[in-house]
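Only one protein chain is missing; all other protein chains are in place.
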Amino acid sequence: MKHYLTLNDLTSIETAIQEAMALKSDPYKYKYLGAQKTLVMLFFNASLRTRLSTEKAAKHLGMEVIVLNVTDSWQLEFEAGVVMNLESSEHVKEAAQVISQYADILAVRAFPSLKNKEKDQSEWILTSFVKYATVPVVNMESATGHPLQALADAITIEELKTKKTPKVVLSWAPHPKALPHAVANSFIEMMQASDVNFSIVHPQGYDLDPNIVKETPVSYLQDKALESADFVYVKNWSNYQAYGEVTSQDASWMMTKQKLGSAIFMHCLPVRRNVVVEDAVLDSEQSAVIMQSNNRTYAAQLVLKKILENG
Amino acid sequence: MKHYLTLNDLTSIETAIQEAMALKSDPYKYKYLGAQKTLVMLFFNASLRTRLSTEKAAKHLGMEVIVLNVTDSWQLEFEAGVVMNLESSEHVKEAAQVISQYADILAVRAFPSLKNKEKDQSEWILTSFVKYATVPVVNMESATGHPLQALADAITIEELKTKKTPKVVLSWAPHPKALPHAVANSFIEMMQASDVNFSIVHPQGYDLDPNIVKETPVSYLQDKALESADFVYVKNWSNYQAYGEVTSQDASWMMTKQKLGSAIFMHCLPVRRNVVVEDAVLDSEQSAVIMQSNNRTYAAQLVLKKILENG
Partner (left out) sequence: MKHYLTLNDLTSIETAIQEAMALKSDPYKYKYLGAQKTLVMLFFNASLRTRLSTEKAAKHLGMEVIVLNVTDSWQLEFEAGVVMNLESSEHVKEAAQVISQYADILAVRAFPSLKNKEKDQSEWILTSFVKYATVPVVNMESATGHPLQALADAITIEELKTKKTPKVVLSWAPHPKALPHAVANSFIEMMQASDVNFSIVHPQGYDLDPNIVKETPVSYLQDKALESADFVYVKNWSNYQAYGEVTSQDASWMMTKQKLGSAIFMHCLPVRRNVVVEDAVLDSEQSAVIMQSNNRTYAAQLVLKKILENG
């Protein structure tokens, strides 16, 4: 693997899941693979799970890890040809080349603005690092995708499914703040590539990027969509048409024990209790969220391992 | 040892002090004990000594260390059953379970509000992590206690005492800001469990929690209390009755060379010079503060070792 930017960088999702599960059962098996190699993790945004699980994954492989919160450094410029006489002190052209010299792998987290749709869609931050870095780049959640989360989610479904082709539903949920589309996007792409019966349900007007949703069935009636579901992935996203706006906080879309039925509940975390999902769901045996977060470690480890082996 | 939350988690204080002193003389003796184990240090508040000494202690034992300043992440919710539609993005129920999957030991620093006495006394933050974490928890200073500091203090007294039962006085000192009671509380508990002649002196109205002070002699005349003292532990705390208020900044309570006599001066640091204690004391041979901070490493190492051995 050269980079891990989207799920397309996995040559076989099925094999990736199996290999990640093998790593989970023996995390230190490749503890010398990353010896004398350094992972630099660059955060433009806050992180809990991604920070900890990716660092742990790298340590399992024997890598050194350096974490840099961009707020401890200075503002980067991403536009080409600009006269840098305002706030930005350094251009990503230099920053990416420079960091590449201290890193064997560079992982980047950079959320979307949710203000400039075209710019967010262009993945300007992640793409700039890929363009100028001279080492492999790992996407730790970008403007439009979170492929490490989607891989962890797929591992979790593989571990928990009790039938060959489970029914999986992605259900929108309300949230007071404008959230990115990245987790939903990558989950959709992962499900499209998996042996599942997959559909999406959300309020009218909350359609996601049609280039991602493609032929996946979409409906607007939550109760009906959830019928006989085996897995329900709940996630808020802000409006994609009225880009980045919160046009609904309809509390009737909150996931409840009753709506969930006997399905397994999934969420990428952090989750707002009793807004996105009621306590009774999270506190039940049907919640897979803690397992999902654990699988983040092995998703990241699979990706780092694949990159190191190519190196 | 399961957790290290209060001094009560030490089965024998005397043995703990001796073992910590042994670690001090050979810090890397157990350098394989923590191999492939991770300490996650979670800071809700600023830290210098605790951050450095605990990280160093863990490295002595061969552990990996991940430091997370909660300000680099997001606000956590601690109330049960709350509708999380305000500032908090994640509930401690999830956070503690999630972090437990990346950690073998979880250390937490969380100061009191000094506004809500009942809530602070409940140790809501520390207690929540203990409740929901699935790994051992270490108290790196909580609302009401700082047992790592108290252990370092006891080691220091053991190293410096020249008589079997030294006279130890805890003396209040002025400070411009409202400070917690944690250090004073844990020191009192440690002295109560030690073979010392212990008393407390502070201005009238500055009584600490009677459930902690218990039968320890308390007086209000500093000069008289300090007579023939072997060790004088100086510390400011804010008013406990008028909870969290600074009702006195009486400069006459500042520790001076003259008041100290031939006693050894102790303070947990950071200390405000010429407010809490005059330069002449800190710059003299009678000051044990640098030694105390060094012993923080071995106090932490003893605790981590005890936990790892139980693991």
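Each chain carries a letter (A and B) given by its place in the written order, and its residues are counted from 1.
Just so it is clear, a residue touches a chain if its C-beta (ideal position, glycine included) is under 8 Å from a C-beta of that chain, and two chains touch if they have at least 3 such contacts.
Owing to the predicted nature of the structure, the values given are computational and were not obtained by experimental measurement.
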Quiz item: Where the complex has a chain not shown, which of A:Asp26, A:Asp72, A:Glu118 or A:Glu285 is the residue touching it?
Solution: A:Asp72
Exercise. Using the definition of touch stated at the top, determine which of B:Asn69, B:Thr127, B:Thr216 or B:Gln286 touches the missing chain.
Key: B:Asn69
Quiz item: Looking at B:Ser47, B:Asn85 or B:Gln192, which residue reaches the missing chain?
Solution: B:Ser47
Practice problem: Decide which residue listed in A:Val40, A:Leu179, A:Val201 or A:Ala229 touches the omitted chain of the complex. | Solution: A:Val40
Quiz prompt | Where the missing chain touches chain B, by residue | solution = 28, 31, 43, 46-49, 51-53, 55-56, 59, 69, 176, 269-275, 279, 282-283, 289-290, 293-294, 297
Self-check item: Hidden partner interface residues of chain A, rising order
Solution: 36, 38, 40, 64, 66, 68, 72-74, 77, 80-86, 88-91, 93-95, 97-99, 101-103
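We adopt the following convention: only the chains that are shown with their structure count from here on.
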Quiz prompt | Inter-chain centre distance, chain A versus chain B - centres from mean C-alpha coordinates, in Å | solution = 39
